[in-house]
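Take a look at the following structure, please.
Here the complex is missing a single protein chain, while all its other protein chains stay put.
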Amino acid sequence: MIRDITLGQYYPGNSWVHKLDPRLKIIATLLYIVALFVVHDFIGFAIAFLALAVVIAISRVPLKFILKGLKPVFIIIVFTLMVNLFMVKGDILVQFWIFHITRQGLRMAAFMGIRLVLLIIGSSVLTLTTRPIGLTDGIEALLSPFKKIGVPAHELAMMMTIALRFIPTLLEETDKIIKAQQARGADFESGNILRRAKALIPILVPLFISAFRIAQDLAMAMEARCYGSGIKRTRMNAMKFAKRDLVGGILLVAFLAIIVLERVLI
Amino acid sequence: MNYFEAKNLVFDYVKSDENGLVTTNRALDGLNFVIEKGKFTAIIGQNGSGKSTLAKNMNALLVPTEGTMLVDGMDTCDAENTWKVRQRVAMVFQNPDNQIVSAIVEDDVAFGPETLGIDPDEIRVRVDEALMGVEMIDYKKKAPHLLSGGQKQRIAIAGAVAMQPECIVFDEPTAMLDPKGRQEVLKVIGQLNAKGITTVLITHFMEEAALADKIIVLDGGRIQMEGTPVEVFRRADELKALSLGVPPAVELGLELKERGIDAPDDIMTIDEMVDYLCQ
Partner (left out) sequence: MSIEVRNLTHVYSEGMPHESLALDDISFRVEDGEFVGIIGHTGSGKSTLLQHLNGLLKPKSGSIIIDGTDITSPGVSMREIRCKVGLVFQYPEYQLFEETVAKDVAFGPSNLGLSQEEIDARVEEAIRLVGLDYERLKDVSPFELSGGQKRRVAIAGVIAMKPQALILDEPTAGLNPKAHADILDMVNTIHRTESNIILFVSHNMNDIARMSDRILVMDHGRLAMNGTPEEVFTREEELKQMGLALPDAMELTMRLRRKGMNIEQNCLEISALADAIAQLRG
């Protein structure tokens, strides 16, 4: 069911990871992703994997929930694996028809696969343990130094808040529209690509109209709640850098140091 | 004391098409009325009668094309007053989904106070109180899209209450709800009014209008009737001519009259009718 998608969703909890400052978590996630590309051997990936496993364990988000986040991007992962497996040149291991699998290709595919999976799980840990509003507040805070050069930090953050809020609503809406058009005899499963693409019009047009309607209603509702008044906004959950964030920061630096040392020394 | 005062209020929707042709559609056509502070007023009328446009004129989301709209003595046409008015007059809209901004219930309730720049500790208190008031405190960490229509609408009401407004305008808040959701929302509206919040309820349910202190009937952008529920529902024939009904108890009274039984015409609710018939 379309509703079961967990990517980008928050898993309410009270763990140490949940309580960390969103700013720290965002930076940590970004650096973790960088680390995944610094790493170039299996020992490095093992360290990265271990670090992530520890964070997940502390966060107490059920593993099942985290793995579900991989489902929608499964095709992308398979595609990446295939490309790397067949396209990389080197010592040929197996060959059939026009395809050949090389040792280098195999290694590359494995690396890219692990990298992608860790990357997705890593970023879903961020969204799963951070309240959407914390996430957007964090991004806003991190971007605010760039306001001077014209980066609309607050607007970007607001857009993300709204997107997070309305993704489930629009998915539900899509589900409804698909069923309604099926009830009118629409067929989305047969025919060639062109036909199938054409069959999407009866879904996409109502969906866009719904999105516009939501946007209009929401803009009105926000204005009614004084949004745009120019008063300086406050926050109910103002971000405060606490002791645990210091601990988190130190652990992050330690992790990065190990990754870099591993790359340089081994 | 008058809280709202409309003087010769006119509102035109102006639309220009791709050829630059300008068409004007008069939605409100010279309204004059007052709404007293603390009172519960219902506004009824068909689609296109202008009731939603009127609602938006009450908190400066729209401002009059001609005439004036005074809110607590402030002219909404004066841009200086816009935010003061919106702070005092909160609004709850029809579609429960499309007015909730945040993906967590309590963050949404905090949205209004946050835009007003209230102190974080104070916001916390207001949010919890508002959620308790609508009996949704147990859901404060939940995602709105998992709630029922009635629950979402109560979240929207809590969001309005947290701004500590003097008045709340409800624009058909029950139109998209099931009977249970309607009951929940109506109960909350009644409680808020009892606490002294000036209440304006736009509705097309006559039983809801019957709960008000005063009813304003709109048609074609003009006020067709104005008065207490008893005064308005007494004129059932005129209401029917406007394709509006009357509450069931009133309808029974009318049917009985046709059969030669004279029930007093100030009976508005089923309870009152039962009491009268069985006395």
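Labels for the chains are A and B, by order of writing; each one numbers its residues from 1.
Going forward, a contact is a pair of C-beta atoms (placed from the backbone, for glycine too) under 8 Å apart; a residue touches a chain by one contact, two chains touch by 3 or more.
These numbers were taken from a predicted model, which means no experiment stands behind them.
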Out of B:M132, B:A194 or B:V274, only one touches the absent chain, namely B:V274
Where chain B meets the chain that is not shown, the residues are 46-48, 94, 148-149, 175-176, 178-181, 204, 206, 243-245, 248-249, 251-252, 255-256, 258-261, 270, 273-274, 277-278
Note that chain A touches the absent chain at residues 1, 4, 173, 176-177, 179-187, 201-202, 205-206, 209-210
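Keep this in mind: only the chains that are shown with their structure count from here on.
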Interface with chain A, chain B side, in the complex: residues 56, 59, 61, 82-83, 86-87, 90-91, 93, 95, 97-104, 106-107, 110-120, 123-124, 127, 141, 143-145, 156, 159-160, 163
Chain B partner, complex, touching residues on chain A are 10, 12, 131-133, 161-162, 164-165, 168-169, 172, 213-214, 217-218, 220-227, 229-238
